[in-house]
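Handing you a structure now.
Then we have subunit A:
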Amino acid sequence: MRRILLAALVALPTFLMLAGCKDQAPSPAAQPGETRIVALSPAIALIVRDLGLEGRIVGRHAFDLALDKSIPVVGDQSGVDYESLARAQPTHILLDWGSRELPPRLATLAAERSWALRDYTMLSLADIRETTLAIAEDLDDDNARARAAALAQSMDDAWSAQPGFRERCGRCLILFGADSTGAAGPGSFHAQLIESLGGASAVAEGAPFVTLDAEDVRRLDPDSILIFAPGADPARAADLLGPLAHAQLRAVEAGRFAVIAHTHGLTPSTAMIDVARETSAAVLAWPPIAPPPSGTLTP
Partner candidate 1 sequence: MNRRETLVLAALAALVVAAVALRLAASPDGLAWPLDEFERNLRALRIVCALTVGAALAASGVMLQALLRNPLAEPAVLGLTTGAGLGVVISIYIAYTTTGAIILYAPPALPALVGALGALAVVGALGQRRGLIDPVSLILVGVVLSLICGAGIVFVQHLLPDRGVAMATRWVTGAISDETPWSRVAMVGGATTLAIALGMFFGRALDAASLSDDEARSVGVPLGLLRAALFIGSGALTAGAVLIAGPIGFVGLVAPHAVRRLAGPRHRSLMLSSALLGGALIVLADAGVRLIDLGAGRMPIGVLTAILGGPAFLWLLRRERLQP
Partner candidate 2 sequence: MTIQLDQLTFAYPRSARVLRSVSLFAAPGAFVAVVGPNGAGKSTLLRLAAGLLRPQSGAAEINGAPAHRLSPRFRAERLAYIAQRPSVTGGFTTREVVALGRFVLRRDPEAVDGALDAVRLADRADAVFNQLSAGQQQRAAIARALAQVNAADAAGRCILADEPISALDPAHASIVLKLLFAFTRRGGTVLASLHDLTAALRWADQTLVLRADGSPVGFGPSAETLRPEALRAAFGADFAIGEVAGARIVVPLDRLPSPLPPAADTMTPDP
């Protein structure tokens, strides 16, 4: 009896696992001379898509938001899925691995199979611009090069000081998502974005990502608040403020807060062009910051 139960205990999960087999579209056979791209980073995937090369992508990252779901996942936060990667038969593997060690097996495999392995730096807005141009160059595609040049021009336009922005933005508290305790600090993409548009980040010290509570925010006393919440309803900005709505903040009382709901508002990539435009539009709709009452120090 016990033995039957044990067998059942083993068989049941096995059966469930088999039943859960996903039928992903098997990768079509590779044509010689074709470019097959694996984008192992959601940011890089966006750039490749904006370069017009989405059709060539054969492998994506698990956290990717931009690409077609039928493209096989070849990596996630725990590492690279080598079997899926090998089956995708890529010619180019693009990643931004940051300060982490590259997976040794990836390097050896790429060398064995003559895959072009490119690791791009994506730490600043300038890096995004350079990477966009570099990817187009590495993929050796004329259309991509043209679009890269156009994108670079858009970046230069969008990420530059907008008239009237500074007066309305001032020192801006940049928050993420509906939780509104995560804020962008110095060095983060969003702080760079606000600075390039002409504003300043209210959080002047600390790591690129900091957690704050309502008391911290009151002490910071920002002139304005921006919440980057992909997919949120911009009309419900007050709801997304959470406890800050009742914290008697100057920014809230003056109505200088907004939600940037761009789908890729949190992915530092070419999407930042549209994000910058959306941010500009939102900020320019605010009233300018009134000069402070006499007797107080301006920051």
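Note that in this section a contact is a pair of C-beta atoms (placed from the backbone, for glycine too) under 8 Å apart; a residue touches a chain by one contact, two chains touch by 3 or more; residues count from 1.
How were these picked? Simply put, all candidates are chains of the complex that A comes from, given by their letters.
What you see is a predicted model, and the numbers here were worked out from it, not measured in a lab.
K.L.:
Going by the C-beta definition already given, which one of 1 or 2 is in contact with subunit A within this complex?
P.N.:
1
K.L.:
Any idea which subunit A residues touch candidate 1 in the complex?
P.N.:
2-3, 6, 9-10, 13-14, 17-18, 20-24, 26, 62-63, 69, 72-73, 75-84, 86-87, 98-101, 103-105, 109, 209
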